[in-house]
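Got a structure for you, questions after.
Every protein chain but one is kept in place in this view of the complex.
When the chains are written out, they are named A and B in that same order, and each has its own residue count from 1.
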Amino acid sequence: MADAPANDAPYRLIDGVVFGEDVRVGSFTNLYGCTIGDGSRIGPLVEVQRGVTIGARCKIQSHSFLCEGVEIDDEVFVGHGVMFINDKNPRATTETGELKTDEDWQLLPTYVGRRAAIGSGAVILGGVRIGVGAIVGAGAVVTHDVADGETVVGVPARPLGDGR
Amino acid sequence: MADAPANDAPYRLIDGVVFGEDVRVGSFTNLYGCTIGDGSRIGPLVEVQRGVTIGARCKIQSHSFLCEGVEIDDEVFVGHGVMFINDKNPRATTETGELKTDEDWQLLPTYVGRRAAIGSGAVILGGVRIGVGAIVGAGAVVTHDVADGETVVGVPARPLGDGR
Partner (left out) sequence: MADAPANDAPYRLIDGVVFGEDVRVGSFTNLYGCTIGDGSRIGPLVEVQRGVTIGARCKIQSHSFLCEGVEIDDEVFVGHGVMFINDKNPRATTETGELKTDEDWQLLPTYVGRRAAIGSGAVILGGVRIGVGAIVGAGAVVTHDVADGETVVGVPARPLGDGR
């Protein structure tokens, strides 16, 4: 384990992150309370929230957002501009008009299996499992589990060849 | 009214913004000439352009872009990576090849009603009204008005249950 990224880069906010060896982190990034495995690469303009786990030898590309509740296994590719979600009914406020706090919602955890690849611009809803070696097409909106080795595309995402 | 956000955070560009009380603004943000109501939260990596109005107790999440002409009522949730649009025929240049200026296009205003929620990765075309309490699904592309309390999903966005 290391207590900092392996590279220097300006304009990074890093707070309470557990780094593996040889992790590289780009600029304009906001990482806090997460764990990032050996050899992984985090691109610029990325936010990774508290409690996220990223495995070893992953690539998380620019403009992506990984929210609390996301677990990424080893050797996963997350493309550019990928958005993860962890809330089924996001609202700014409670029904009585107070800003929602951590106690006002149920976190939906998401798991991405080893060697999976998520295309750029994809959106991953909360509570899904993306299988080992699965592929999510660019721009897909994933609303259900993706089986091991399966490729899904479209909005909502469906298996490739499934009537398309 | 306050003349600055309630929180400190590095790497923010804030120019001519009217803040309500207790507004919090994340890092890597570019806010200018807009108005943000009491208690609202602006995430990191967000741009808000001149003339935008954001109500009270809203959450504008990371990686989102709010363009001139957008009016957001109170208690609205704007997810991560949401893009608003205000131009029907965007082009870089006029027909004579000059860079377009403010006089070369018609601004299409967009209104988002109280307690509406816009899912992550959604795109909102110019000139639409998103109703009070409406929900826009993650990754939807909104091309028409959304009624009060209605939920829309898909590309283009259609009411949930409408043949899907």
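As a working rule, a residue touches a chain if its C-beta (ideal position, glycine included) is under 8 Å from a C-beta of that chain, and two chains touch if they have at least 3 such contacts.
Values in this document were obtained by computation on a predicted structure and should not be read as measured data.
Contact with the chain that does not appear here is found for just one residue of B:Leu125, B:Ala138 or B:Val152, B:Leu125. One chain of the complex is left out; on chain B, the residues touching it are 11, 13, 28, 30, 45, 47, 63, 65, 67, 81, 83, 85, 89-93, 97-100, 121, 123, 125, 139, 141, 155-156. Residues of chain A in touch with the missing chain: 10-11, 26-28, 39, 41, 43-45, 57-59, 62-63, 75-77, 79-81, 115, 117, 119-121, 137-139, 153-155.
We adopt the following convention: only the chains that are shown with their structure count from here on.
Rounded to whole angstrom, the centroid-to-centroid distance between chain A and chain B, based on C-alpha atoms, equals 23 Å.
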